[in-house]
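Every protein chain except one is present and positioned as in the full complex.
After this line comes subunit A, so read on.
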Amino acid sequence: MIRDSQLLDQLVTTVRRFVRERLIPAEPGVEQENAIPGAIIDEMRDLGLFGLTIPEAYGGLGLTMEEEVMVALELGYTSPAFRSVIGTNNGIGSQGIIADGTDEQKQYWLPRLARGEVIGSFALTEPDVGSDAAAIKTAARRQGKNYILNGTKRFITNAPIADVFTLMARTGGEGASGITAFLVPRNSPGLSLGKIDEKMGQRGTRTCDVILEDCVVPADAIIGGVEGQGFKTAMKVLNRGRLHIAAVCVGAAQRLCDESVSYARERKQFGKAIGEHQLVQAMLAESGTECFAGRCMVIEAARRMDSGARIIQEAASCKLYCSEMVGRVADRAVQIHGGSGYMRDSAVEHFYRDVRLFRLYEGTSQIQQIIIAREMLNA
């Protein structure tokens, strides 16, 4: 749902300009330094990018799903590392609070997250637990007015810069109903960070372990104040995250198409631009078509979500198709660039590595397939 098309057009145009004038020129530096310059993070903050999805009452933009998708399509056009900085505040690092938080939690955290004054991060995965998320082992034991947390969280995006973690821990018995979501400030006693992970791509973003050793948090750190609701909270916000990621994938695919087209126009072999060779045209046509298909499905699914429909299947389909699709498009983009596409100073080279992640996190492709089939069979 688009509430005001003229207004959205201005938002999208502004983000597009920012991406093209500020972020794309900064890509080579981010690759080189494996860090996003602080000045760029400040600009992203000034622009209001941290509060896209946080309700207006708490200082955010309160974008509908369709509006968020339109913005994510633009953000996807540059290195995913930039999007990752604002990803957690707009996604799983704030959505849990919005969905199920108490008034005090909303009043305290949401305006700060919207302004980008604090960075939120989401900690579910553990060394022994990934796809089977309901099996987490991190334990939370009640002690008077506090909870004592013990366990390790793995591959946590933005953990090294986070101020607060939405952290899943077990307060009860086995399975999903024993899981509780806590808001754990970075400076909680007993919380430490592991060394920063060396990743394949998305240089400039940081993940690391979050280690809890008799970490103390007050009882009012439970999102919504009630034990055993954590898994339900996480499930509520998954659809939004999946559509957001799918839109980012489409934005990246569009960039890869544009890079491929401009290279195919410039590069000459056998006396003509390689874009005039039909086998190269076939690759462009496949990529252009798949990119368009992804765009259509993600916008359609977003509209359905805004209308209140159950879209578990559609959201999983979008995440599955768009993340796999951008992998194929990136592969063709490298092929069209020939040897240059294998070299570090080519944008398609880092996109090829960067987009690989989209098939793994927020539910692997196999997990999406399981969800889609389950929805189909249970309908």
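In this section, a contact is a pair of C-beta atoms (placed from the backbone, for glycine too) under 8 Å apart; a residue touches a chain by one contact, two chains touch by 3 or more; residues count from 1.
Operating definition for what follows: contacts and distances are computed from a predicted model.
The UniProt record for the undisplayed chain lists the protein name "Electron transfer flavoprotein subunit beta", from the options "Cytochrome c-type biogenesis protein CcmF", "Cation:proton antiporter", "Superoxide dismutase" or "Electron transfer flavoprotein subunit beta".
Which of A:Q10, A:Q107 or A:S192 touches the hidden chain is settled by the complete complex: it is A:Q10.
Set against the missing chain, the residues A:L52, A:L212 or A:A347 yield one that touches it, A:L52. Where subunit A meets the omitted chain, the residues involved are 4, 6-7, 9-11, 13-15, 17-18, 43, 46-49, 51-52, 56, 59, 61.
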